[in-house]
Structure formats: C-alpha cells, structure tokens
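Selected chains only, in their assembly positions.
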Amino acid sequence: MDRPIDVLNNAKGKRILVRLKNNSQISGVLMALDLHLNMWLDDAQETKDGETTKLGTVLIRGDTIVMASPAEQ
Amino acid sequence: MDRPIDVLNNAKGKRILVRLKNNSQISGVLMALDLHLNMWLDDAQETKDGETTKLGTVLIRGDTIVMASPAEQ
C-alpha cells in the first residue's frame, strides 16, 4: 500500500486544490512537493470569502495546509 | 498489546470518520496512513455546521486531526 503523500505525487503536473488553515482555498498546478507538504504551484489562484485572487507561481508552506486533493478525479 | 495507530491500520480499505481541529468531520475510505497521521482518503466528504461537501480523493495533514474512528464497528 502507498504512502499518504503518493496521492499528491501522482498529481504532479496536474491541477490540485489546497485548503489552508486560514480557510482560503488555493487551486494550482503541482510542480514540486516535499515531505513537509511544502508545495510549488503554477497558475495558482486563491478563493476566500467568495473572492478570487490570481497568485501565479507560488510556494505554499506545508504547515499552513489542512488538506489537498487532485482537481481532476 | 497493539500501538494506538493499529486501530486505523486495521481499517485500511474501509470507511473512517475523522474529526479536524477546525471542527469539521471528514468521512472517507482509508487508502494510506503514516505515523504523523497524514491520511489518504478516497470517496471523502466533509460535514461542517450541518453542510456536506464532496471532497473525493484527499490528503489530510496529520497535525490538523483531533481523532479518527472506523465507521463500521
């Protein structure tokens, strides 16, 4: 059986959805990932309180993440 | 006697219920688990404040978890 992080390793190069502890939702293409769940996303945007902001290329710190999902299932 | 995490190791491939620190409740099929309680769930959904959201396949970060139970007891 796989490790939990494999669900994201299998999504490299594809769009994922990330929920942060501050309740914002990030959508972006997963370019790189490490064991702390630090993530490099491309073409990212953030949705919070119904408002969407373009982030472009972004590094998200793993310890701010609640959960993450592949967008195309 | 077993380790605490064995209660979840024995539930692999089965549905579990997970309570998060932000008070949301996740239900999903446990696919993978590590010692930090990072979890890969399939067919997951989240219930918070009486509202249910489909999550599908999701990685949950272990440090956001309060408790977890096998759903079929």
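Order of writing sets the labels: A and B. Residues in every chain begin at 1.
Note that in this section a contact is a pair of C-beta atoms (placed from the backbone, for glycine too) under 8 Å apart; a residue touches a chain by one contact, two chains touch by 3 or more.
This structure is a prediction, so every number in the text was calculated from the model and none was measured.
Whole-complex tally (this structure file, single sequence, 2 chains shown): 7 copies.
The working rule: only the chains that are shown with their structure count from here on.
Annotation: 19 Å between the Cα-based centres of chain A and chain B.
Residue ranges on chain A touching chain B, taken from their complex, read 1-8, 21, 23, 37, 62-63, 65-70, 73. Those residues of chain B lying in contact with chain A across their complex are 12, 20, 22, 26, 31-34, 38-40, 55-61, 63-64.
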